[in-house]
Structure formats: C-alpha cells, structure tokens
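Partial view: only certain chains, each at its native spot in the assembly.
Chain lettering (A, B and C) follows the sequence in which the chains are written, and residue indices restart at 1 in each chain.
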C-alpha cells in the first residue's frame, strides 16, 4: 500500500495500443520491464497521459492487473472521474487486483477553497477511507487552483491522503511552502512527487520534493537526476538535466506531448506502436524531424560526456 | 428508435434515492407512471439533472431498463462522458436494454468550431453509427458555444443525429436559425426539443421547436403548454405558463435546482424521498418556505382560473 | 457619499446613444428625470449594462457629471478595470465630479479565496481608502465565486467597503448568510442591493436585502416591490412581481438583455434611440414581436388589476 514515504520516480505509464487500437499486452510487459530496468520505484497507470478516458472499465482493470503483476512495484491508478460513483467503482476494482493507491484530481467545476476541501472529503469517503490516495494538483489542466493552505486542510482532514502530486505552475514556492508546514508542525509529513513533465524537476527536488511522477520518455534520466540531487552532486545533476531539457520541453507541449512521448518510446523499442485511440494528437513530418534532430543531439552529447551513454542510447 | 419526428415533452427524469442513498426502485415505477399520466411522449434518464455521474455503470443500465419496461415510451439516455470508451460502453449497454437513443453534450475542453465538429464525428463513430443521438447544446453548463452553422455541420455529417436539445441562452434566435436552414434547404429536418428548465418554452415552441426536454416538477404543464401553442391558443398558453413561471424560475437555479425539483416531486407524492447522493445541493428552511409559498399561490391560482385545477393539485 | 444605510433601488442606468453612436445628452436628462420619477433612491452608471467599456475616459466622466447634477441622487460608478491604474484614474475623476462611490467586480483571473481578498485590499488602496466602494458579486459574468466568508473578510479588512451588490446565482442563501454574520456579530452591517436583473428580488428582500441595483425597464415596479415587501404586504408584492416576471425574465437574457431593455425604454419614451455601440446584441423581428406581446399582456394585466395602471402605461 502506498504511504507517505514514497520517493524516487513513479513513472506515468503510457497505454500501448496496436495500430488497430487494441490494447497491446505484449508491449505492456516490455514497457514494464523497461521501466523497472530504468530504476523507477513505482508506476502510475491511467494518468492523463495514460489515455484513461479512452479505456473501458474492464480494460482499465486488466491493464492495472498486468502492470501490478509484472512490475512487482507499487502501482498508483488515476481515478479522477466526473462523479464519485465511477471513481469508487474503479478504485474498488483496481485495489482488488493489487493497486497500491489511487490519484484524484479536483473536479474542474470547483471554485472556492471550501468547495475543494469538501470535494476531497467526499472523495475519500467514496473510495473508502482505507484506500491511500494522491492529490493531483494540476491547475493547467483542471483550472482549479489550490492554495497551500487548502492542500494542508485536505491532508489534515483525510488520513488516507499520503501523497501530493505537485504540478502547479509556477510551483517551486509551493513545494517550499508545503515542506515548511511540516517543519513548523502545522501539517503531517506526506510524500511529494512532481509532474509537469519534469520541467522543473531539479529545483523541485532541491526544494524538498521526494522525486518525480511523470512519464518523460527517458525515465532513467529522471531516476538518475533525483539520485544525484539527493546525493548532493548538484552540478552533475544539472548537466544531465540540461542535456535533456530541449527534448523534455518538446515532450511537455499540451496536445501533442503524448504523441511525442509514444514516438520516442517506440523509437527506443519499448512499445511496438505509437498509436493512440481518438482523440489523438498527431505528429506532422516536421515534428518528427525535430524530434529526430533532438534525439541525435542528445545521443551525441551523451556519447561526448561519456556518462550514461549506454542508458541513453536510442533504439 | 428515436427519430427526427419526436415531439411533445421528453421529461428529464430525476433518479429517486432512498434516504440511505440506495436507488429507490418503487419510486421509479411510481414516477414513470406519473410522467406517463402527465402525457409525456418520451423520457430522458441520466441527464445532468438525473445525477448520472453518481450512478455506477450497473445502476445506470438497470435504471434505464426499468424505465423502458415500465413506460413503454421512447427513452433517451444521457451518455456524455470524459472519453469515448465509457460513452460507447454505456451506449451499447442501454441500447441493449431498449433505449431509443442517447444524448451527448460536447466535452468542456472543446474550443474551435472544427474541434466541435470533429468531436461529434468521433462520438458518432464510437457509439456506432446505427444509434440515434441527440446533440445537447447547453453552454451555461459545458462552456462550449456552438454556432448554428456548427450544429448544421454536425447534423449534415452524421445521419444518426436526429435531435437537438436546445438550451443555449439566449437561444430563441438559434431556434429560428436552425429552422430557417431547413426551410432554405441547407439542412435536413431534425427534431428540436428545448431545455433550460423551460424558462423560454412558449417562445421556443412559437419559433418552431417541437417541444420540451426538461424536468420541471409539473410536467403536465409543459405538455399542456406545448399543445396549446401548437393549437394556436396563444393567450391560454401564456396564461398557463405565467402562472408557473415563479416556481419554474426558482427551480431553474443552478446548484439547487435539482433539490427544488425533488422536493416538489416528493410533496406531490411522486417520489418517496428527495435525497440526493453527494455532492448535493441542499434546501435551507428559508428555501423550503419560499417553495411552499409559491406552491400555495400556484394552487390558488389554478383553483381560481378553474382550468387544470385537478392536474395542478399539490400532494 | 455612499454608506452602509443605502436602500431602495439604485437603478442601473443605460447609456443612451444617438443612431450615429454619439452620446445622447438630452436622452440622459430625460432618462434621469424618468428614473427620479420612478422613485429610485440612487443611480448606478457605467455598469456592465451601461456599456462602460465602449466609452472613453472623457465620456465616462462627462456622463457621470451630468447624471450627478441632474438627479441630485447618490450616483455609483462602475470602476472595474483590468488594472488598478485605470481603476484609480477613473475613480478619482468621477469622485471629483460628485459621484457617491464606485463599484468593483473581481478580476476574472482570480482563483483562490486569498487571491480575492488580496485583490480587494489592493483595489481599496489604489482608489484611495476614503472612497466608498461596492463589491459586485456576479459569478455568471466574472467566473469568480466568492464564498460568504470571503466577502466577510473583504468587508472586515476594508472600512471603505459599504455595500454588496449581490448577484450570485443561486444566491438567496448567500443573502441569508451575510445577514446572519451581522446578527451573530462576526461582521459589521453593510448595505445589500441585488442585481441579476431582479429575477429573485422578492425573495432577496424577504431574506434581508435592502433593495435592488438593477436596470429593468420598469424601475417603478422595482421601487414598489421593495416598498411592498418591506411594508409586509407580501401578496400584493408577489402579484406585482409575477405580472412582470415574463418580461423581466426575457430582459435578463445574457447577450441580448441590454437590447431588450433599451428597446422598452425607447418604447416608453425614455430614450430617443435604442442604439448600442459595438459590440451590440441585436433584436430580431421575432424578438421584437415577442416583447410587444409581453408588453401588451403586461399593460392589460395592469389595467385589469387597476393598480399602478398609470405607472405601467407603455409609451
């Protein structure tokens, strides 16, 4: 079961499909092996970048089961839903097949501080107060802005809340504020993993985050980066991050980011196809050429610096 | 199967719960009988006012089945969903138990004209092109504004689109514009039923709408009103409508409208409890007193005018 | 100077233009005389329905000056602006020509409770803490939802805040909540006037509001209604309101409401033209016919009930 000591990288898994749109179970196994080989400490399925709304209930549960069994790692499942009924239904089903916890973003209709706090109280009750959950704080997508004091309320009100997936933007001072609450004794400790495609990961970990929950197509970089920062090797960490930043930024574009990510994972041999179910962002020939240019530069850079060159080999 | 000749009143059914939050199947039967007795021509379940997101998949299908069997009327099912997978899954299940068609609102993330048109093409394909569907045009709730020309595109592109649930606001000129498209020969005929709580129903029918799809707690008034307007008895129609307008306006308030509606239906003996599942708008004592005041005035008015006095008897 | 004892009706004035788009100063005088004759206790200019963004700074000040001089009543000026510089600039100018105070809506970008409270603190400072101001609470237009506790914070933090223009929707329980704060001793007394086109005015006054701040084209009805409710003559008040509700509801439509209002004011001889500067909602022939139908019914009803028949005579 997920708890507040989680750290490292919980990679946001893509959902591999065949060209005809079926779930590609052999790519799932290969992908899980790849993630495990990268050194991730957990896997998150059915996130926004996991095409969750395009999967039926049955597919969602089957995918979770396969990832749980194959990875032997804690698996977090995105359970955000327009209503508590389907949220509870999915949560029960995935916990039954071995998930470690679920992740819940605030409903886009929420406005006031109090509405947000009430929403999480209702959600925690709906999914059952024994199920560990993660707050997903992603205003760019949900439109809901949660002040640090509101997140603290949610955490204090709900013992089953064990983690914050931080992806507010800008958000570095929010990480600092949340950690300060705990230092000051006004909030219990929770795990903080960061999303936002990893765009601010070095600073986030330096501010006290425990790691990342994102799905950049080179998860081994994320793993290494978190390790280096936490080991105090700041310059090496930033060197590593800065080499990846051009591609990472490119992958973080709303709308086509997932297409970029799946393309690179396919190029690296992790998944058989980069097909998405509809609605799907598509890569133009120009975009593909740009990605290839960045992969080429990344590969040469990694070669040149001699560190990690094997890990970053493309395809 | 739903088709473009639908008219009259497709009442938006509430979902009756017991005080403990279970689905109240005996209230469903009583409610269906009541609606049929009011003269409705169809029933819409799992609309926004039907608490759809609070029902599990199984409950949704069971509710639909019960209403289909009991009413022997065409039943439209709200199938709007964050993704096409659950939309298709629910559609298949409810069509299998006898639904006449489904209703689909645009996803709140849609922005441009072209995105909207593409969305409906994808949705029509996802639910299967044999399934009749209704466009729900409700910008106040979805935030998506569809120009008349965009709705025409959707209708022309998708033969399985047979109805527009019109509830844009303001929207009277939109009804006129849609009817003009057909008169001019640039769009095939479709059924237009109007929502928005009925707030503009007399004018909407006068502009060419075929009736109403809304759930005001006195559906017999909606039925009678549509009949009177279509019979040319305009003054009587407006007299009738104006008597109900204070309560109808009160019921149409976002957030607590459903609480008002369920309260009145309970008071009229239609459902056993006005309980809602969470999240639920609640009536304050002051609100209840205001509703009672309006019911009293409505009852006396109906008595005084001697028309329809039996129909409008409360409880 | 505006203070917390304001009551009755502060009518939202339209801005009369000639057919060529110039400000029609003789219509302004006639309109002011009309409003005064209706018994209003104050006038609000440059509100959302006053086409404020279509006036230059110079025109805004000149309009305010003319209304102040002609009416001899307290004049509130809408001063909402994208930045504090223009808000302060306009406020200084209109206070110099005799305005009684200004009205400020929250910037549409505000999200959290704390952001809203900070915004009003900054605004109060920017316009000068000697200038009385009104909070405009209109989420349907601004997208900003202010919980009662947030409004209380603004009031307690800013002594120059003297009034709440209440037009949340639904909002009746908000009026009750605000009044309860004062009864309980947790908030000082302020004036509450209600907007929302008057759609819930009887209930709002019954809940403790001091009156209306809206611009329905029959302001004498609003004046009479507030008086009747406050005199305890509830049935007469509701009879009066209900006769007007069909038209009032029609005028309250977003987008074309102002066109309806100006049309009726022109029909009643109050303003010479119903022209609007761009962007302008336009009345279709069908809409005009509907308004005329409602005016005819209203006129006959008023005749029939013999009360107020002169006041409601149309043109």
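We take it that contacts are C-beta pairs under 8 Å (C-beta built on N, C-alpha and C of every residue); 3 or more make two chains touch, one makes a residue touch a chain.
Bear in mind the structure is a predicted one, so any value in this text is a computation, not a measurement.
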item: Number of copies constituting the complete assembly, 3 shown; value: 4
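Please note the rule applied: only the chains that are shown with their structure count from here on.
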item: Other chains in touch with both chain A and chain B; value: C
item: Whole-Å gap between the CA centroids of chain A and chain B; value: 39
item: Cα-centroid distance, chain B relative to chain C, in whole angstrom; value: 33
item: For chain A, residues contacting two or more additional chains; value: none
item: Residues of chain A that touch chain B when the two form their complex; value: 52-57, 59, 81-86, 88-89, 108, 118-119, 122, 126, 277-279
item: Residues of chain A touching chain C in the complex; value: 111-115, 139, 144-147, 149-150
item: Parts of chain C lying in touch with chain B, wherever the complex brings them together; value: 169-170, 172-173, 176, 199-200, 203, 206-207, 238, 241-242, 245-246, 249-250, 253-257, 284, 286-287, 290, 293, 297
